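Only one protein chain is missing; all other protein chains are in place.
What follows is chain A.
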């Protein structure tokens, strides 16, 4: 039988010590920063390329209807909106300023962040989807004057089919997976939050 004081003596005489050195931490900070920078860089390159391609198409190709230019503008807007949101959330979670708050506040922040991400991936996606569909429809007006009817009809059916698959299969799976993760996380966090509450 041991009392708490003996347990404390045992603890203080223990050997386990961290096997991570100060230099290793510094090395990780450098690589972490590089990884972060690289990720942001490649995201920017991808978006920049998409926007430049759209602009280049606008300049080089002489479209016969104004609707196509509008379609391109909508596409650029959608890409920009998506990128700005991703970047904003990414910066927010990377900034770590919430780590300085008390545990309960941090848990609340994580919950709010996850819910925000969930909203972005569900509700905002529908708006995003509608905008892309409108852009395709506007571009379809131009194609109506160029392509043979049956080719246009084929493309139209393919696009509609692809949208339906994305909406009812891929997105449903994604939302289900995301919700499961959020529910599991909220469950864990709620449990801990309850433990920290003043009793």
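As a convention for this text, a contact is a pair of C-beta atoms (placed from the backbone, for glycine too) under 8 Å apart; a residue touches a chain by one contact, two chains touch by 3 or more; residues count from 1.
In this section, contacts and distances are computed from a predicted model.
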Absent chain [UniProt protein name; select from "Chemotaxis protein CheA", "NitT/TauT family transport system permease protein", "ATP-binding cassette domain-containing protein" or "DNA-directed RNA polymerase sigma-70 factor"]: "DNA-directed RNA polymerase sigma-70 factor"
Touching residues (missing chain, whole complex) on chain A: 1-4, 7-8, 10-20, 22, 24-26, 28-29, 32, 96-107, 110, 184-185, 188-189, 191-192, 195-199
